[in-house]
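First, the structure itself, so that you have it in front of you.
Every protein chain of the complex appears in place save one, which is left out.
To keep things simple, chains are lettered A, B and C as they appear, and every chain counts its residues starting from 1.
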Amino acid sequence: MSYQASKEEHPIEIVNIASLEKAVKERMEAGAFGYIRGGAEDEWTMTENTHSFNKKQIVPRVLRGIDSADLSTKLWDIELKTPIIQAPSAAQGLAHENGEVDTAKGVAEVGSIFSISTYANTTIEDAAAAAPDAPQFFQLYMSKDDKFNEFILEKAVKAGAKAIILTVDSTLGGYREEDIINKFQFPLPMPNLAAYSAQTESGDGEGKGIAEIYAAAKQAIVPEDIQKIKELTSLPVFVKGIQSSEDAEVAIAAGADGIWVSNHGGRQLDGAPASFDLLPSIAEVVNKRVPIVFDSGIRRGEHVFKALASGADLVAIGRPVIYGLNLGGAEGVKSVFDHLNKELSITMQLAGTKTIEEVKNTKLVSF
Amino acid sequence: MSYQASKEEHPIEIVNIASLEKAVKERMEAGAFGYIRGGAEDEWTMTENTHSFNKKQIVPRVLRGIDSADLSTKLWDIELKTPIIQAPSAAQGLAHENGEVDTAKGVAEVGSIFSISTYANTTIEDAAAAAPDAPQFFQLYMSKDDKFNEFILEKAVKAGAKAIILTVDSTLGGYREEDIINKFQFPLPMPNLAAYSAQTESGDGEGKGIAEIYAAAKQAIVPEDIQKIKELTSLPVFVKGIQSSEDAEVAIAAGADGIWVSNHGGRQLDGAPASFDLLPSIAEVVNKRVPIVFDSGIRRGEHVFKALASGADLVAIGRPVIYGLNLGGAEGVKSVFDHLNKELSITMQLAGTKTIEEVKNTKLVSF
Amino acid sequence: MSYQASKEEHPIEIVNIASLEKAVKERMEAGAFGYIRGGAEDEWTMTENTHSFNKKQIVPRVLRGIDSADLSTKLWDIELKTPIIQAPSAAQGLAHENGEVDTAKGVAEVGSIFSISTYANTTIEDAAAAAPDAPQFFQLYMSKDDKFNEFILEKAVKAGAKAIILTVDSTLGGYREEDIINKFQFPLPMPNLAAYSAQTESGDGEGKGIAEIYAAAKQAIVPEDIQKIKELTSLPVFVKGIQSSEDAEVAIAAGADGIWVSNHGGRQLDGAPASFDLLPSIAEVVNKRVPIVFDSGIRRGEHVFKALASGADLVAIGRPVIYGLNLGGAEGVKSVFDHLNKELSITMQLAGTKTIEEVKNTKLVSF
Partner (left out) sequence: MSYQASKEEHPIEIVNIASLEKAVKERMEAGAFGYIRGGAEDEWTMTENTHSFNKKQIVPRVLRGIDSADLSTKLWDIELKTPIIQAPSAAQGLAHENGEVDTAKGVAEVGSIFSISTYANTTIEDAAAAAPDAPQFFQLYMSKDDKFNEFILEKAVKAGAKAIILTVDSTLGGYREEDIINKFQFPLPMPNLAAYSAQTESGDGEGKGIAEIYAAAKQAIVPEDIQKIKELTSLPVFVKGIQSSEDAEVAIAAGADGIWVSNHGGRQLDGAPASFDLLPSIAEVVNKRVPIVFDSGIRRGEHVFKALASGADLVAIGRPVIYGLNLGGAEGVKSVFDHLNKELSITMQLAGTKTIEEVKNTKLVSF
């Protein structure tokens, strides 16, 4: 029997983001849910990602005459209605039969950025066509085969990608126990791989585990790869998976146009610090030379606020988007953003901050 | 069917304040209980409010010849039998059919201060008449409509209010999930709103949610509003909702006669520090220029002691009073104060402090 | 029906001290058990008393050629086979029909010190007669009535007490909720009170609650009381209930011959620090001028070691002795000491310390 994904297409009622996980678990095939939800090993880093936000607090400021919050912001010259963007995630066909197409639509509706993964269940072209006027990025998992890299980047450029996200923290899959227990294999093809016939090692991804997929990818990623991508695409390159100020410096020196601070949602190296704990030292080194996107652990508008106040220019959400996609298609994705925007808006007003710039200039405290 | 509130009128047996919540939950309609008990989002700040008292400890002092504790104190020239006052809270008709009238009576009996909210289910006049010789304050939620503010403040002055409490931390309702889940709407009219016909936006409050109520209120509160209120009333103004030394300074510079340190019992900004954690730095800046009232998280006489020793002149209790009101009317309110006074008295004697002044001069420790 | 206490007279098998509580709970009348086990209010301080030992650790030292541990020590010229003594506790008739007589016998058998409380269910004389050659102390709860104090101290001297323990932390009973819930009253007479006819206020204690008993006691204890007792008895005076270096200094300046660091097992001021946390700063001030006894929270030989290494000369155990008394009479008391001695002995040898003096000179660490 073939894989049955969701066909829902409607807004969803959201009390909070955390509760979506349970709702999805009840509907989704265990292996797929385990793949989406799971983190590496003891899930210490994954859990700490969200808990670490509690280590710092927002002091509410009053008497500032603030009667609303303005969430709009910019990345380079891209106007955004929210500082929350979508984090690229593979295989969204697991969550919904329209997969990345619906995600792209939902994200476009809220005025944010959608990024499509090399390992998507949708072609770059189809995702682009789903939301032609909205900004989209392409997330590259480099192949060992340079020809594939050229091939796929060319497709991204043609499809109108506004930036390339180079993922550098996944030269190997993290040890995710739920996938091991479930013997999880991707049940659906990955057409961006399939489109390139020479990509034989992992074929089109269907029937492969994450270890096999990553095995076909390039492990030996080096700073020079950043420049190569820039030459091939003339697009700005975000380096995703930076967790140290040293690597941020290396990436910028090598030409990175943006630093994407992430520990892959706790799916790669367990025993690593929470991503939020590392953000301030990275932001200090980056020192506004290039924009910083932050992800890993965001589940509340409060978390968005704290990440922005700790040096991020934008934050990205991964699993919540996939849960929204599963529960309501494009409209469900929109509901997730709407909900977080609402929480962020309330947090900003109660904190006495009217604009994203003011949020960024807020000093958190710690008790 | 109309809302059924408690009609109890008798003292209540109290082992501890925490246990009242359970007793009330078993009796009260879920939506009303959720509104009273609930805090914002994950209730992290609400929970931390009470837990934070454990971070500091009282070193018991001995051999001081202390054979009793004297709880009496003063606020300006108001003589009080206890440093514990009542924190203004809206819609006390939810807890008891006599609402604020019973609370006012109970608070008067223990020689403390009652404050009536703009959003009370009782008129300012009726609450004043219930305890004509006792000190009462009026808690103002400013309206966008200046005429309403003038109208309601004039009523407060005429009713004999001893001070105005300007709430500044609620320019928007906190995101309280229990209210969302219960689709809570106030089931009873708010006669202080109803009395002013132009207050059309939220009507008399009946059938509205907290978001709608706050939407009619003034969001853009500024320091100049303090002076305006003083001119309209010639009464001292407490600014309630201060959580930073910076805002305490702003408020005093703008004419505040008292600083009310509060995070609204964790009902507004989740992810904010415990109110107790912020108290010492605020007290340092205030430096005795004006009195400080502290609320948020007080459930023990020990907490009262620790707040006083950290810079508060008085502490206020909110939910415990409402629980007492529900369980025993005016007598139940009195029981709550009696119980906390008893715990405070024992704490003071065992700590080797005879007077409130000595408590204030106690240095807490931390291990 | 009159109170039924234990009649057991046999050694008890002990895996660990913590497990005794459960065994006793199953056998003892709820009110009596609640009185013995319970602490004040939230039992935060009581719980912290034992948990605080985990904050410091013992670094095991090796290669020191230690093949056994020697637990013997001295208090003044009193030779002891163990640094663990019995902490005076009231009303031991609750635990065993022989009450303090059995405790005195059991403690004598292990070569340690027994102390009899003013509020004992046995006369000072009977307890003394039970173990004529063993050292005994008398714990004084001062009365408001000076004649009673003279009367009872004279009895103690005649009975051969080696020291007087002046309890200074109980000028009022702590707020112990279990006693409130159980409406606990002492079911048995206190013959040391009964012997003095003028002690009318609390009579002989039978049928009274702890609040009434303490109400008859002297609240206004001052440093001069130490000297008074010394003049009346010519015995050394331990001041019990010291929790600050300031009070240790006051007590020594007033003539104290020993400092007994205790928070009454968490039964008095909740919200006070763990007694163990306060010990080092007190020991520093005492600076070996007088001996220090430590109690509150000791449940392991490891705890004894850590207290000695933090400045105590002896440690005292309260509830564990009462549990042993209930489960096995005098032999049960002995079993409790034997067990803790065994744990202490193992701890000492594995820590590389042969003598109590070496334990005292051990530096604990903290991670």
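In this text, contacts are C-beta pairs under 8 Å (C-beta built on N, C-alpha and C of every residue); 3 or more make two chains touch, one makes a residue touch a chain.
Keep in mind it's a predicted model, so treat the numbers as computed, not measured.
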Q) What are the shown chains in contact with the chain that isn't displayed? A) A, C
Q. Of the residues listed, A:Asp42, A:Glu79 or A:Glu284, which one is in contact with the missing chain?
A. A:Asp42
(Q) For subunit A, which positions touch the chain that isn't shown here? (A) 41-42, 44-45, 52, 55, 168-169, 171-175, 177, 180-181, 218-223, 225, 239, 241-244, 246-247, 250-251, 254, 263, 268-274, 277-278
(Q) By the contact criterion defined above, which parts of subunit C meet the unshown chain? Give residue numbers in ascending order. (A) 15-16, 53-54, 57-68, 300, 302, 305-306, 342-343, 346-347, 349-351, 365, 367
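By definition in this document, only the chains that are shown with their structure count from here on.
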Q: Show which chains lie in contact with subunit A and also with subunit B.
A: none
Q) If you average the CA atoms of subunit B and of subunit C, how far apart do the two points sit, in angstrom? A) 43
**Q.** Approximate Å spacing (C-alpha centroids) for the pair subunit A, subunit C
**A.** 61
